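Down below is the structure, laid out as structure tokens.
Left out: one protein chain. Kept in place: all the others.
Labels run A and B following the written order; every chain starts at residue 1.
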Amino acid sequence: MRYFAQRLVFYVFTAWAAVTINFFVPRLTPGNPVDSLIAEYQGQISTQAVHSLTVLFGLDKQQGIFQQYISYLGQLARGDLGISFHSFPTPVSSVLAQSLPWTVCLVGVATVLSFAIGTLLGVIVGWRRGSLADMLMPITTFFASIPYFWLALLAIAAFTGVGSFLPSAGGYDPGLVPGWNGAFVASALKHSLLPAATIIVTSVAGWLMGMRNMVVTVSSEDYVTVAHAKGLSERRVMLGYAARNAMLPSVSGFGMALGLVVGGTFLVEYVFSYPGVGLELVSAIGQKDYPLMQGIFLVITLSVLAANFLADLAYMALDPRTRREG
Amino acid sequence: MAVTAPGVDAVTPQDPVAGSAEASPRRLRMRLLSNRKVAVGLVILAVFLLIAIIGPLIAPYDPSRRSADILQGPSAKHWFGTTHIGQDIFSQVLDGTRSVMFVGFFAGVVATIVAVLFGVTSGYLGGAGGEGLSAVSNVFLVIPALPLIIIITTAIPTGGDWVVALVIGLTSWAWGARVLRAQTLSLRRRDFVEAARATGEPVWRIVIFEILPNLTAIIASSFVGTVIYAVMTEVALAFIGVQGLYEWNWGAILYWAQSQEALAIGAWWWFVPAGLAIALLGTALSLLNFGIDELVNPRLRSSGSAAVRDYSGRRVRLRVGFTPVLARGAGPVPAHATEIQSADIQVEDGAR
């Protein structure tokens, strides 16, 4: 319980810190492009939108900084992140609501898969010392060092093109209307195969190495020897004793990786023109769409925190030492 | 009284288990180099460093110079081919090495220094100060670095490599700080720190000369990891087009390749060299990291694939918890087999 409370406090504190950083960054950058943009779009923005932008970016010079901060927090609590400029006049929150599911689905699933495959392979490689299992190491290292946008582009060149099964861009066939129908879902899946595959190929190595190192360290512990001596089958010892304990650091790492799901793999979306949050961020940056940039950054941070929190819960369930009272 | 036995253990021959010949600096370096993986990594790294220094000087052409040889494949004249405006890709790669290596190492240095400052101080102080520093590093850990870097570098577009390296360094130190703090906390309780205090050493000497030397492996590993990360990030930034494109780093090459749809028009040579270079550099650094890991934790060393036969001649597969009988009675044991076997039962330093 203690552990849980500690982590909760930490996440609340970090969320507050992230929100506050988000508050200060636009006020610290030189010049204020939002002002000029508002002037440019004068008459086309509703007064309400102008007001929300003012709060977000501190355009009202008369308000004290603390007062601005309070209004900023209040506005965030209402879910109002301002208006996106480059997909004007859509509010930032709806842009995010549209693109977030794509990112979460694609990258989330890919991360889970690479974690599962990598950890399982890592257990096997760590368990069988010597032999060609160790040859795997330099190969996977090489793959891990390949920047995945490069691998992705190569994959597109190699596997897609006129008449091939896999599409080269987009989240779904342009002709289809998004909805929960068979054709759309099938198309979405088809479009996600290549991106997911490239993510998995480049990130498996990391999980593999980490897990292998832990399994090697754990398998020399006495309790594994005792398990062997008790006569348990090798697979039982490998999975139930060694892997179970070796997995703990990987679980923490997995939490962090999940957090990076939203924030870190926008390169993939960029290359595949996949309609997720990352792509929005890239275009926002290109077009200097500050409200959108800020909103995305905030959402990314909060989802990182949420993912880490979930991972901590999982860790708590797996490691009985954290449940010890006092 | 009882018979005194002065100096009995003074002339006792050295305990073979205790003398596993690891930590002496001279022997440490030789151990590191003799590991094949590490040697390979170091060689590759050295090549890249060399290119970083002399690259622009030995490049056959000015990388930005246009020419009439548009979109040519690799040839004797242009080893890596040319771009859509006739620039020599080989020269671009050579030139770009400098920027990438500089940013990578500078960011690595910045991040490692900050990580050491925060991590070791917070670990040694303990109490409120330590917890406070730890909270700060936890915040930095959780805040996603890449979007932050992008936002900051967009806000300060005319900075060049220094700014990028600085920003990357200042956002990626948190992981190293966390690891260092954990290690310092455990080291602080060791008797030799108390003994140093009891001898009368001042605090700063204890931190620098007693605790830090025990952390060198972790610091080195963290440094190499940060360099890898910084290189990848810088290349990614250039690829998206965030960073200034005045200097030819590898990401910029790929940016142009992508924007001109190199793959679609079949100009694979534009595309492949930069990516391979990144992968090679990353691999070299990772191998170095493995070497450091294996040095610190001898169990991680791969025992190789030497064939081991047991006493009856059957081939034996070594696995955890299994001790094959290699020879019976007073028969000779094959040398390499002993080595492998001892890897399974290696005693850790300090175990009694």
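Operating definition for what follows: a contact is a pair of C-beta atoms (placed from the backbone, for glycine too) under 8 Å apart; a residue touches a chain by one contact, two chains touch by 3 or more.
FYI, contacts and distances are computed from a predicted model.
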{"item": "Name of the absent chain as recorded in UniProt (options \"S24 family peptidase\", \"Cytochrome c1\", \"Alkaline phosphatase\" or \"ABC transporter ATP-binding protein\")", "value": "\"ABC transporter ATP-binding protein\""}
{"item": "Residue of B:67, B:121 or B:214 touching the missing chain in the full complex", "value": "B:214"}
{"item": "Contact footprint on subunit B, counting only the chain that is left out", "value": "2, 4-10, 12, 14-15, 18-24, 190-192, 194-203, 210, 213-214, 349-350, 352"}
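We take it that only the chains that are shown with their structure count from here on.
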{"item": "Inter-centroid spacing, subunit B versus subunit A (mean Cα positions, whole Å)", "value": "24"}
{"item": "Touching residues on subunit A, where the partner in the complex is subunit B", "value": "10, 13-14, 17-18, 21, 25, 29-30, 127-132, 134-135, 137-138, 141-142, 144-147, 149-151, 153-154, 156-157, 209, 213, 216-217, 219-220, 224-225, 228, 234, 237-238, 242, 256, 259-260, 262-264, 266-267, 270-271, 281-282, 285-286, 288, 293, 296-297, 300-301, 304-305, 308"}
{"item": "In the complex, subunit B residues that touch subunit A", "value": "37, 135, 138-139, 141-144, 146-148, 150-152, 154-155, 228, 232, 235-236, 239-242, 254, 258, 263, 268, 271-272, 274-275, 278-283, 285-287, 290, 293, 297, 299-300, 302-306, 317-322, 340, 343-344"}
